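A single protein chain has been omitted from the complex, and every remaining protein chain is retained in its original position.
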Amino acid sequence: MNLEVQDGRAAHLARRYSAVRAHSLALSAGWSAEDQQVQSMPDASPTKWHLAHTSWFFETLVLRPHAADYAVFDPEFAFLFNSYYEALGPRHPRPQRGLLTRPPLARVLAYRQHVDTAISDLLQAGEPDAACASMIELGVQHEQQHQELMLTDLMHAFWSQPTRPSLLDRASPIASRTERPPAADAWAEHPGGQWEIGHDGAGFCFDNERPRHRVWIEPFAIARDLVRNRDLQGFIDAGGYREPRWWLSDGWARVQTEGWVAPAYWLDEHEHAGMEFTEFGVQRRDPDRPVSQISFYEAEAFAAWAGARLPTEAEWELAASRGLLNDALDQRWQWTRSSYEPYPGYRPAAGAVGEYNGKFMVGQRVLRGGSIATPPGHARATYRNFFPPEARWQFSGLRLARDL
Amino acid sequence: MNLEVQDGRAAHLARRYSAVRAHSLALSAGWSAEDQQVQSMPDASPTKWHLAHTSWFFETLVLRPHAADYAVFDPEFAFLFNSYYEALGPRHPRPQRGLLTRPPLARVLAYRQHVDTAISDLLQAGEPDAACASMIELGVQHEQQHQELMLTDLMHAFWSQPTRPSLLDRASPIASRTERPPAADAWAEHPGGQWEIGHDGAGFCFDNERPRHRVWIEPFAIARDLVRNRDLQGFIDAGGYREPRWWLSDGWARVQTEGWVAPAYWLDEHEHAGMEFTEFGVQRRDPDRPVSQISFYEAEAFAAWAGARLPTEAEWELAASRGLLNDALDQRWQWTRSSYEPYPGYRPAAGAVGEYNGKFMVGQRVLRGGSIATPPGHARATYRNFFPPEARWQFSGLRLARDL
Amino acid sequence: MNLEVQDGRAAHLARRYSAVRAHSLALSAGWSAEDQQVQSMPDASPTKWHLAHTSWFFETLVLRPHAADYAVFDPEFAFLFNSYYEALGPRHPRPQRGLLTRPPLARVLAYRQHVDTAISDLLQAGEPDAACASMIELGVQHEQQHQELMLTDLMHAFWSQPTRPSLLDRASPIASRTERPPAADAWAEHPGGQWEIGHDGAGFCFDNERPRHRVWIEPFAIARDLVRNRDLQGFIDAGGYREPRWWLSDGWARVQTEGWVAPAYWLDEHEHAGMEFTEFGVQRRDPDRPVSQISFYEAEAFAAWAGARLPTEAEWELAASRGLLNDALDQRWQWTRSSYEPYPGYRPAAGAVGEYNGKFMVGQRVLRGGSIATPPGHARATYRNFFPPEARWQFSGLRLARDL
Partner (left out) sequence: MNLEVQDGRAAHLARRYSAVRAHSLALSAGWSAEDQQVQSMPDASPTKWHLAHTSWFFETLVLRPHAADYAVFDPEFAFLFNSYYEALGPRHPRPQRGLLTRPPLARVLAYRQHVDTAISDLLQAGEPDAACASMIELGVQHEQQHQELMLTDLMHAFWSQPTRPSLLDRASPIASRTERPPAADAWAEHPGGQWEIGHDGAGFCFDNERPRHRVWIEPFAIARDLVRNRDLQGFIDAGGYREPRWWLSDGWARVQTEGWVAPAYWLDEHEHAGMEFTEFGVQRRDPDRPVSQISFYEAEAFAAWAGARLPTEAEWELAASRGLLNDALDQRWQWTRSSYEPYPGYRPAAGAVGEYNGKFMVGQRVLRGGSIATPPGHARATYRNFFPPEARWQFSGLRLARDL
């Protein structure tokens, strides 16, 4: 990560920490303890677990090494709320997070309070050294990532219930994020050539965004707009989900074994024609809304059918940096054609946080941008999100590209 | 079932109904909404689901057909809380009961109240006819069965958590059920011959206990006492879990694929020597306590190692009817050598309740007796419990028998 | 087993041994080395493996203990061709038998010759003692059992190939086994009462047929004829495979997960209407032929739909002993309502052959009778065949029974 922070930032960090931590509670305030308990699939975690895990992150990587008199809240939490850090000892199996009725939510909230007080004390005690400050910043960014997962994971749990309740109400700030109208000139062109991508060093970034490095790019065009429901409906109407030639081999196998006929949260056409499950519950499908909750395989197949392709992540970053893209960071994550690989010269951070990104660099596809569930200010043009190609429970869509 | 009830029983039924329904709430009162939400395996159900399903049973089989003005509480509950009645329409898949954060517990409790009021109104409106009264009685018996499952299912969920909380506190009435000391004369003998088994018609019974019918029995001996932890420890010490010759072939396959080395709730000997998970949490193993949470396969293997065998269900019933058995009905269900089959001349009840027992008569083994989790008064000598031979989460143990 | 043999039987045993061993080779003579190599599912074994395993049985249980100078053919075969005898050491995993391209078929045939010569030498050297003679007899019976499995297992492998070749030609002796025409009086009645079942001691039997013991039977009727294709077609036409009320719960689950719509070897009605895969390849379905290749679940569901039930094994044996049944032993094995359990007083044989039957006495259903694939003279009225309730690749059918 770019974890350098300037001296004299204690007060700034304290404000930032408080705001982000409060946002997690604000997000989850409308969900019952039962809602926050449930895990609907191995890849999704309960809200309660997210609230505890993000606190464990601060406790383990900030307070234990940097706060001299810190009293660990509960020694057992190291086992319960470690996500995947092998260097930090054994941990509760991921698929069983939903079994943890204990600790109860109330105790997890007390844990959060305990950690918040300790961080506050730490920052009031004087300027943190660089190592400490950078870990606090990382923890804050980490918590923001989990804020998005809290939404997508619980939305999957709500989707999995027959009643399909609404995740948010219309008063939510997320509701105000409206996509732009279609651009007059659908395609933006880029001349290609030798460029640099990756984070350039100012401000926070994750380690996977570095080092900034040279790439050679052929001329390309990229769609200014995201693909919308009306476009995807055209693919369906043309038999796209029944026609193997549009699909990668692994994707076609998924279509058949899992019976895909539409994006994950479109309701069955026979029983609920024209309906879609959204963050506001089941709604009539809006043809202007960007497609969401699709897999990489579906994005690839749609692009092939449309006579186009997905952009590479380098193309996307160059286009976003020039401002060529609408709805780049706040509507839907956009699948790219790129496998999630280390940049040339990549080095994971030392210590446990070296496991943050690097060990996942196989079998995943890069998504770029950000979504309606991404906390404002969290995403940027160099940000690299990643999921397996079959993942369908994120706010994931696509935009098209083509060679020039 | 034996569903005949006498005229003039409205007041009696009302009292009985109230007492049993109240007991369900008393049992679950100490568990949080999160505890009542969780499902730790497909065969176990959440407490909240049990509380709702038993109410659905009364609503569907008593109130809808017999209460003229009954207003259904929520039409969606017919889908959510039908357990397995094909005749009563489609239903939520069993392995996904733990996903139902909605309805919340509070609403399930309101549902119970709504049903209770309607049943009370029905019984105050006059004497119920025989069909109605018998369905109320069946519903009460059904609720008692689920009271035991509430305990065993949540105990499994607590076992599945690293913290392994206590299901009950010592003030629970269950805590006072103490097994008898060992009998002076360990074996009771029975001369065999021609006898009758099955329910004889007085009082409630399930349809699977009927008809009473003749059987021929060879002379046999049966242990007065249940097998205890010290006995099972002897089997372990003799290498019983590593020696295929004691095991049925399917049992030995389970031992190997699931790594069985002791009863289900005995803790790992390397990390927690001599400890057992009980209804009061993790406790030092009491050698005098009856063995619990074992499968039929383990019961069979133990009996073979001990130079004995399991009793058949007919032997068990004859011995229990004569009073030859200690701790017959209130300590541990006792695996028998009998497959769960229809009695000669068996006829399932007409209508949906015909699915109550009969359709499970393949692949299951009969357990006789009752357990510490069985509501007092619910079990009897003719009662036929049944589970698959690999089931290990019930209060299931054994007593030995042998030929004479 | 009833393994007693009289003195002076060496010559008789030698003739019998030779005839049965030759029959195995005659059966398989028309199949190529490739045909004899293949294993189409874990429960079925390659022909080559059957030919080797039956030889291993004689080598291990007769020649090693009883032939002083016997030279083991290949020490590795003890590992490769032990089927399931834990007492006889580790063995090749059952699902991987089809991987054994080595030893080649030619070497297995040499192994058979080697064993045959040694058995011949043993029997020419003098009268075998009782232990030896009884093991030879058991080996012969065992080989006959595998002769049937050679047919049913390879028939499954042929069914699993798109070309669906014919197992036998019309000149096969099996082809001449024609079922009897329908009986004029369809139902035979039996008064019930106290009877004995089980083998009475004269001639060979397996240990699971003993001891002969008393049973109490209620009066019953049993169908003289087997259920035929036309009957089963009636069940299908009435929607039987789509109607849960006829099915045991486990059976209905199979219908749904495996898509059962007809007996296992009936071809798809859309592509091949009216066709059935038989031992002579794909043929037009003969409505008069007894139903074959059905599971216990289907037999139960058909009987329920027909307003009848399956007979218990005791009923079947009593009826067969009185000669009340047509096509009892040479057309189709007949599923009974009985779980495969030890008879009262059952004791497995000592030593490795104690594993022959006893350890399978859970989770299986009894079939009585015999089939077109059963070697003539092998079956008898007390014979107890057994398979899991879902098994569908045997020549298994049913006859009906009902209470009187």
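Going by the order they are written in, the chains are A, B and C; count residues from 1 in each one.
Just so it is clear, a residue touches a chain if its C-beta (ideal position, glycine included) is under 8 Å from a C-beta of that chain, and two chains touch if they have at least 3 such contacts.
Bear in mind the structure is a predicted one, so any value in this text is a computation, not a measurement.
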Partners of the unshown chain among those that are drawn: A, C
Absent-chain contact - pick from C:Leu13, C:Val62, C:Leu80 or C:Ala301: C:Leu80
Given A:Phe79, A:Trp187, A:Tyr241 or A:Phe360, the one touching the chain that is not displayed: A:Phe360
Touching residue (missing chain; options C:Ala19, C:Val72 or C:Leu99): C:Leu99
Interface with the unshown chain - residue positions in subunit A: 84, 86-87, 194, 213-216, 218, 244-245, 247-252, 296-297, 300, 337-339, 341-342, 344-345, 359-363, 365, 389, 403
Chain not shown, touching residues in subunit C: 32-35, 37-38, 40, 48, 76, 79-80, 92, 96, 98-105, 157, 160-163, 165
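Operating definition for what follows: only the chains that are shown with their structure count from here on.
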Most distant chain from subunit C by Cα centroid: A
Intercentroid distance (Cα basis), subunit C paired with subunit A, Å: 59
